[in-house]
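Omission of a single protein chain aside, the complex is shown with its protein chains in their original locations.
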Amino acid sequence: MAEYQIRRCDRHLTGGIHPETHKQLSTAEPCVFVETPTRLLFPIHFSGGGPGEALVRVGDPVAKGTPIIRCQSGIVHVASRAGTVLEVTDHAMAHPSSERSACIVIEPDGLDRQDYLSPMNWPFDAETLRERAIEAGILGLGGAGFPSFKKWSNRTQTLIINAAECEPYLTADDTLIRIDTHSMIRGACLLSRTLDIQTIVIGIEDNKPEALEAIECALKESRSDCFFDIVLLDTKYPSGSARQLVWLTLGIEVPTGSRSVEAGVIVHNPGTLAALSRAIDGKPITDRIVTLTGESFTRPKNVIAPIGTPISHLIAATDTNPQSLHSVIIGGPMMGYRVTDFSAGITKTTNCLLAREVEVQPESPCIRCGACATACPVRLQPQQMVAALKGDALNRAIHEGLGDCIECAACNAVCPSNIPLAEWFRRGRFEMKERAREHQQASDARDRFEARNTRLERLAQEQEAKRAARKAKSADALNKARKAREEIS
Amino acid sequence: MIDVLVTVGSGVIGLTVIGFAGGALLQYASKAFKVEGNPLVESIDELLPQTQCGQCGHPGCKPYAEAIAHGESINRCPPGGQTTVDRIASLLGVESLPLDADTAAADQDLVALIIEEECIGCTKCIQACPVDAIVGAAKLMHTVIVDDCTGCDLCIDPCPVDCIDMVERPKAPDYWTPIHPKVISTDRFGQIEMQHG
Partner (left out) sequence: MIHRPAYPPRETRLVMRSVLIALLPGIVAMSIFFGAGVLLNLATAIVTALLSEALCLKLRHRSIQPRLSDWSVVLTGVLIALSLPQAAPWWLTIAATASAVILGKHLYGGLGQNPVNPAMLGYALILISAPVAMTTLWINPLNPPDVEAAWMAFIGNPSDAYTGATTLELYQSEFSALTALEAKQHPLFANAQLGFIYGYEWVALAYLIGGLWLLYQRVISWHTPVGLLATLLIISAFFSVDPDTATPVWVHLIAGASIFAAFFILTDPVSGATSPKGRLWFAIGVGVLTYIIRTYGQYPDAIAFSVLMMNFAAPMIDHYTRPRIMGREASIKGPGGQS
């Protein structure tokens, strides 16, 4: 039995909000597998892990687990079912940009061909695990899609399993913990032993009693010698944000501008760790749990779907007619984004489809009530930042702390004037990064220019020195010749 | 009469003394808080795009920054665009001016592209590039490093076979921009959903 303790978190988020959680909507029915759809779509550059290149061509047969995309970071995406590559074409995607981009379209043939990796035997070292994580395409399944192997280093001291799932409506992590607890624990343990981590913290909100019970059962049966510190958090949004979670569970404030890994802490989604456990056994990521929820769905539930399943197929799995919906939100109500083209395929980071219609209120001027500043979990001043951004004063917004905004949209939820604050900050942070990138490029160009000038000057000086030496030498010879001639004459 | 003189005189003397005291204080401050170097030139240079193209009439961005610090007009940098003119105006605390160039052309983010089939390996473009963004050697292929190219187009003229084109800077395949909130503000449907309490 693994050693563990359960404790109530004694820290409380300053800021944050208590929205209606709507979790019961999708946990009433059991989690089921969906039928294999007729098409699977994989964006080449937007599957997570950076821009990629296709490893297959039209007409190639693929098996379940055949690599089809390799990204710039090394991350590999695999075919989630056996079939044939039908086409590689521009297609709509499950992505906030609402652009069309190159996608690999696979037609599954229903057969059970597999193309897995070889199972890894313990013991293995960190480098081996990293390579396996790259080949199996492990990235953050909580929605951010950050390549997991990049977080692992020998500086890490603590692993936090992010079981908070604080965003309303989402129950994918809750469901995964309930039905696949052993994989999650095993993944966490193997990762910890490889990186020499002593403590594993599980941050879980107190509205998940079933998941907590499942964790306890799994820990009682586990033979791991890691110590598990289970922290019960108040149900508050956004306690599941990485920085907030690190502070709530460990009391460490990650300094501005740096990531939690630099503070010696890794935060992983439960699904990521379960996928890691399967990857160690040789199975790359081919399926994931998706929460299908919202008042517009007839029978909301959690499903296990192959990566690349079209959204329309998932909508149909809830007995809802896709024609009856104008759009669905991918993600939750706070941080999700709307898509209208339901032929797009889900990616590894699609954790939820939310279908509900909310009346959109018109925007009125800011009355400086300060509710947004009270709601901000990072203790920023959104009213100042949005005033600066609306006035095109990006530097002033950055001074107010735009770089520290976690884009949680808690400020949106409390604003009495219905100002889309989080959208301003998302756009503002994008422009901030663009400007920083341009500035860095300009700086580098200046450095190269100055280096070039120095080099040219140096070459010119060397030339001049050589010329002078040559002249001196020839003047010397000339003088000698003159003297000799004089002596003769 | 005497008390009028006394009143006026005491006022004049008093104010003169205050004036001298203030002047002395300012003199001390100008010595004690003196800043070395000319940070103004550096600040202006920070705002310039570092293309080093010479379109402003100066051999590089730093010389133009120095010229601006000495009164040159601020709107002569096309690669910086109107944004840079506005920022320099804001830094100096003066009125902004319209950019002294074709704005449409200035707004484009261009890089040089060497048509490799036509390149003869003469190294004239390599010598011309102010930021060393072209790799190559005599009689060997020349190529522009896209990330280092600032789009100054100083390599175009020296090429004897005219094999260099200016093209749009290619964006990364996974480049995307979040929707601007002004779109959301007006139609309020947009891409992002709001939670209402």
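Each chain carries a letter (A and B) given by its place in the written order, and its residues are counted from 1.
The rule is short, and it goes like this: a contact is a pair of C-beta atoms (placed from the backbone, for glycine too) under 8 Å apart; a residue touches a chain by one contact, two chains touch by 3 or more.
Here the structure is a predicted model, which means the values were calculated and not measured.
Q: Among A:Q198, A:S364 or A:Q461, which one is in touch with the chain left out?
A: Only one of A:Q198, A:S364 or A:Q461 touches the chain omitted from view, namely A:S364.
Q: Tell me which of A:E135, A:D287 or A:E400 is the one touching the absent chain.
A: A:E400
Q: Of B:S90, B:Q127 or B:T177, which residue touches the hidden chain?
A: B:S90
Q: In the full complex, which residues of chain A touch the absent chain?
A: Answer for chain A: residues 14, 17-18, 243-244, 247, 253-257, 361-362, 364-371, 373-374, 377-381, 383-384, 391-396, 398-401, 404, 414, 416-418 touch the chain left out.
Operating definition for what follows: only the chains that are shown with their structure count from here on.
Q: What whole-Å value do you get for the distance between chain A and chain B if each is reduced to the mean of its CA atoms?
A: The mean C-alpha positions of chain A and chain B differ by 34 Å.
Q: Where on chain A is chain B touching in the complex?
A: Going by the criterion above, the answer is residues 19-20, 44-46, 50-52, 95-99, 101, 168, 329, 333-334, 336-338, 354, 358, 360-363, 409, 412-414, 418-420, 422-424, 426-427, 430, 438-439, 441-446, 448-449, 451-452.
Q: Across the complex, what residues on chain B touch chain A?
A: For this pair, the touching residues of chain B are 45-46, 48-52, 60-62, 130-133, 147-148, 150, 172-174, 176-181, 184-185, 188-197.
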